[in-house]
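For reference, the structure is listed below as structure tokens.
Rather than the whole complex, this shows some of its chains in their spots.
Chain lettering (A and B) follows the sequence in which the chains are written, and residue indices restart at 1 in each chain.
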Amino acid sequence: MRFAAFGEVMLRLSPPEYLLLDQTNELRMDYTGTGVNIMANLAQFGYRTSLVTVLPDNRLGQVAKSVIAKYGINTELLQFAHHHIGSYFAENGYGQRPTQVTYQNRHHSSFGVSSHEAYDFDAAVAVNDLIHICGISLSLTDETRSSAHELAKRAAEAGKKVCFDFNFRPSLNTEPNKLAFMKEQYEMILPYCDIVFGSTRDLTDLLQMQRTENEDELIRSFMETYQIEWFAGTKRISAGNQKQLQGFLYNRKEQAVSTSRELTILDRIGAGDAYAAGVLAGYADNWSLADTVEFAAMNAVLAHTIHGDVPLTTKEQVLTVLENPGIDLIR
Amino acid sequence: MRFAAFGEVMLRLSPPEYLLLDQTNELRMDYTGTGVNIMANLAQFGYRTSLVTVLPDNRLGQVAKSVIAKYGINTELLQFAHHHIGSYFAENGYGQRPTQVTYQNRHHSSFGVSSHEAYDFDAAVAVNDLIHICGISLSLTDETRSSAHELAKRAAEAGKKVCFDFNFRPSLNTEPNKLAFMKEQYEMILPYCDIVFGSTRDLTDLLQMQRTENEDELIRSFMETYQIEWFAGTKRISAGNQKQLQGFLYNRKEQAVSTSRELTILDRIGAGDAYAAGVLAGYADNWSLADTVEFAAMNAVLAHTIHGDVPLTTKEQVLTVLENPGIDLIR
């Protein structure tokens, strides 16, 4: 199975060693974004993956391309235009101190200002079996919104699988009209989608489906409405100071939840994308729901032990840790 | 309320990443000291603060001035004389390995050899509403001792608040005569003081007040004797491997203790100064004792999650963490 993702590439700039921006003039630079993260992880797993995005037509775009190639992602669908890349500063939290993310201008990035004419969507659809679209594209600009809709439509019409993740942040869409507008956007894209990542909260708060005691019912109703093949996501559980993560996964007939896994967190960003990559691996290889959800959840656990947003795990590594609980040294 | 602090500025030199001094030739350089720490934190909280000290009249003094300005502290009361700054090396501990502090010559520092004639105490008193004096000045040299007494006296006579912290280390004053001498020094300064930071151990071991089962009684007796307005401090609790911190605070009528907070510690130095800054913020803004002690204790908890001695927290950050337990990512 060949995968492509449509989404923004961003610069992540973080001070080293849990320092604040006031405490150092050293930054670590990474290239990231939901699409990058998932395609990189799937490439590490051995799949062929591509990225569909617009990078700035300058040194930063060239370097971004190098890094994307380094992750094993095919770079042939990349476009180069305009001169700005979105960025965010991440001051890594420690203990009770939260990680503080500060976004810099995303709306005027090369990705943000590019409409669907900038891309070769037909090539993307022709070559790949599954197209991943990140929900953030629906929130960003008119251009990214229409590009997302257009790509979803073309992929679906070509009989390719469309994978979509909600990535909806209510805090960014607080005006009532804004919420109604966003609901409409999501409702427009969902009919094209086969695999969806999200939470019950996305269903109730964004799609305004009826809240219910029975989560299964809610999810199955959602899957029915939009003819969704797989629906998946994670839950975080706090037991005192100790955090845990659990994955869930539904197909049209069955459902599975993973073991609840203790988290030891080096980097607080990026586990959701690792979970998604794990689920897509299971989808590609026809694993059982149970195997898939355990694999994906452990992949997310491991992503939290790796610096940066990009989960550089391999299949072998995830399986080794699943099969050897407590293993802490391999030689 | 405008604050000034009298105290030594020191260089803190620490190897990176929990390395020992034998393992690297890289050091991180910070400028620190109780006065710097508290004034910097209050400046971050939005108050106007000044530092009253003598820095070396060379490149190190110039750089120290820059860093003090960077913390948002007013630099107009700084003096420049002599050529030496006190320093300490901190090898950061990990797990059972203690942080190892090695002091370098403090007695001959520009601060240590400067008597009160070196300062413009009248300007310091005129401009500010509260003067903080660190007890370590009473231990250091004859010059710092007499300066501390002189400043406390002038501030009190001018009707300004005097804040004092015991900072007494019995291990540094083991000769019997030394202890008697130190007791006398503390007894001389306390009548000028309004707000005092310390522990019941300071009262019994240094001031040699009667030990008692009832801590409240002991503290109230101390406050009565010296007409202290606020007395505050922290306690550390070890529950197995897990450490906790709790703050307490007395005024002449009431008292409050904070929630006992679990500690996740990045840097083992500096939480006491963060607690003091938190209490002074509550004092300045007339918060209730209960609100003050919760804020101050959480500020101390967060100080342990920040590299170095200087607590770079903001009011908003402390309140966010108090109001959103378990929050680990802000974007």
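Rule of thumb we're sticking to: a residue touches a chain if its C-beta (ideal position, glycine included) is under 8 Å from a C-beta of that chain, and two chains touch if they have at least 3 such contacts.
Computed from a predicted structure; not experimentally measured.
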Where 2 copies are displayed, count of copies in the complete assembly: 6
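As a convention for this text, only the chains that are shown with their structure count from here on.
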Rounded Å distance, chain A centre to chain B centre (Cα mean): 45
Please name which positions on chain B make contact with chain A in the complex. 16-17, 70, 242, 261-266, 298, 301-302, 304-308, 312, 317, 320-321, 326-331
Chain A residues touching chain B - in the complex, by the definition given at the top: 17-20, 22-23, 88, 93-101, 103, 238, 241, 243, 265, 268-269
